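Next up is a structure, given as structure tokens.
A single protein chain has been removed from this complex, and every other one stays in its place.
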Amino acid sequence: MTFFLDQLLNGISLGALYALIAVGYTVVYGIVQLINFAHGEVFMIGAFGALSTWIVLGTVTGGSTAWWNLPLMLVGGMVVAVLTAVLMERFAYRPLRNAPRLAPLITAIGISIFLQEFVRLFFGEIPGFPDAKAAIPFPQIDFFTGDPVNVGGVLVHRGNFFVIGALIVCWAFLWWFVNRTATGRAMQAVSQDPDTSRLMGIDVDRIIVVAFAVGAALAAVAGVAHGLRYGNIDFRMGFLAGLKAFTAAVLGGIGNINGAVVGGLTLGVVEAMATAFMPGQFGGPSWKDVWAFVLLILILVFRPQGLVGAKVVDRA
Amino acid sequence: MSIDSPVAGAAASGHEVGKREMLVASHVTMRFGGLVAVDDVSLTVHTGEIVGLIGPNGAGKTTFFNCLTGLYKPTSGEVRFADRLLPPKPRQVVVAGMARTFQNIRLFPNMTALENVMVGRYCRTSSMAVTSILRGPKYRREEAETRERAVELLEYVGMKGQGGHLARNLPYGDQRRLEIARALATDPQLLLLDEPTAGMNPQETRQAEELIFKIRDSGMAIVVIEHDMRFIFNLCDRVSCLVRGKTLVEGTAAQVQSDPRVIEAYIGSPEGEDGAENA
Partner (left out) sequence: MRIPTIFTLELQKRHHRIGRLLALAGGLVFAVSAYLPWAYASGALDDMSYLGGPSALQFLGLALGLILAICATMGLIEPWAGAKGVAPALLKVSKRVGWTRGAKVTGIGMLAYIGVVLLAIVIELGGLVTVEWGGWVALAAAVVGLIGTRLITPGRPPSLERLRTPGWVGILAIALTLLGALLLAAYALNQVDGGSFVVILTFAGVLAAFILRSGLGGWLSSISQRHRTVLVFAAFAVAFLFPFTQNGSDANMSIATQVLIFAATAVGLNIVVGLAGLLDLGYIAFLGAGAFTAATMSQSAFATIGWKPPFIVVMLIAGLISATLGLIIGSPTLRVSGDYLAIVTLAFGEIFRISMSNLDGRDGPDLVHGSSGIPAIPNLNLFGFDFGAVHTVAGIPLGRFSNYFFLMLLIMAVIVLVFTRLNHSRIGRGWVAIREDEKAAEAMGVNVFGLKLLAFAGGAFLAGLAGAVKAHVDQSVTPDQYIFLESAFLLAAVVLGGMGTVMGVILGAVLLKLVPEKLRFVNEYRMLLFGLLLVVMMRVRPEGMIPNQRRVLEFHSDDEELIDEIEEDLPYEFAEES
């Protein structure tokens, strides 16, 4: 039973991580009907941005791992991630807005490879920064790392507190932002009908940038969470995490923010449970990604509208 | 084969108006969630006759067409064609002998006019990969026939010598005609035309009218959706008027024309809001 609860909690925290990334896919898709497949790389960049912030801080603090490092790292990661996402939108995606679907997709692949390689090749070139060609240890911030905490008989990995807490805070923030601010309402309007919104005086380009930025900020939070959870980061981490988060976004109905959160949590729990309880030779960690991909295919083929979405009728 | 007859093979069936039931749609209902777009509509079309389908915008005419041609699977009811139950698969409907045009023209814009018509021949030819790669005798024969037939059909609809133009660059009237030629290329016995004269000027409309008559005279049955009343009443042997998904009146052109309910549906009653200006 304890093992089951362990796995459940493990799944929820994994799912929270996916959910934070999935929001980025969903927000952008909701506004421009574009699947930004380079979003996984934004998540990776966010993690590296946070690490860089900590290293720079370390020149003053001597490598302190006190709790107050964390907010600064989050901000640093967000700045870098948001900057990356905004530049990517401006220079790669915006010129292709009316191009055939193939063009932005190939562009996204190009951006992904470029960003991965950029980090791999040049991160270590900055004086005082570690070489990024292999995995880099992530700073062990006090309280969020260290021995697991015993909560009612269940040993909880401390990183889990952070990621679940972050998801709750971000979700609340998003709800407030989308429903209670002028920009958020403008986003809703653009997602309904961009042309009419433009006629109503909404700066659609700006809204699209905001969508990319919001997604990137949450991805950066996820990047930090990933670092705390696994203890290290590497330039390849965006590929798989991005794909799984995309699965989560589709699972929850792409374009739907709450759906992305629900989808992420569902996927995380299913993955953790499947890894732990799948019997026989085809279970266990070496097959878990295969099952995740199988799930992705099944969802895309049989429920592309998500678990709760309604079927959209296309007219002849 | 004579150019005056677009009906390949089946041309022999000749001009025997109302002799044989071609298409029998009975109690077709199409629901989208709570919306009932087509509500228990029945329609029978006989060989060699032109049936008009009229009604205000949003009456469910195009949805009904989509049910007939397999684009939608009707919620209930059945469609029989030449005494066989039609499966709701667009391709099998075409193979069975029913071809259509679209309300908002759907040509293949980056193909030439000729190629567009040649695509229509797809379902009547059968060379597959191996003979296509080896350029076998069957491939050569079929390819020559396809091309020849496509040229013929272009001439038949009055587009002789235009085959080399890209479909997207054709004038509007020619695009409509090309769509008809493409549909004829599938050797249909029944042709469904969705607003074939929408957006045309009077001269183009008259040409379209002549073309449709010519097709009818070759023995083919035709169902046509139209808003242009003069066109419908000139052309159609029988007319069916749909309002809010239901058959309001069905009868000869004269009967429907003089039916007060039809006039009301179009211009009269307070609920007939959006239909009037399109009539």
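We just call them A and B in the order they show up, numbering each chain from 1.
Heads up, the rule we're going with is that a contact is a pair of C-beta atoms (placed from the backbone, for glycine too) under 8 Å apart; a residue touches a chain by one contact, two chains touch by 3 or more.
Here the structure is a predicted model, which means the values were calculated and not measured.
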item: Omitted-chain contact residue, chosen from B:Ala183, B:Met200 or B:Val256; value: B:Ala183
item: Per the touch definition above, residue among B:Val36, B:Ala82, B:Val151 or B:Met229 touching the missing chain; value: B:Val151
item: Option touching the unshown chain, where B:Thr47, B:Thr112, B:Gln189 or B:Thr247 are the choices; value: B:Thr112
item: Those residues of chain A which, in the complete complex, touch the missing chain; value: 35, 37, 92, 95-96, 98-107, 109-118, 121, 239, 243, 246, 250, 281-282, 284, 286-287, 289-290, 293-294, 296-297, 300-302, 304, 314, 316
item: Touch residues of chain B, complete complex, unshown partner; value: 69, 71, 90-91, 94-95, 99-100, 102, 106-115, 118-125, 127-129, 132-135, 139, 142-143, 146-147, 151, 154, 161, 163-166, 168-169, 182-183, 186
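We adopt the following convention: only the chains that are shown with their structure count from here on.
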item: Centre-to-centre distance between chain B and chain A (centres being mean Cα positions), rounded to whole Å; value: 50
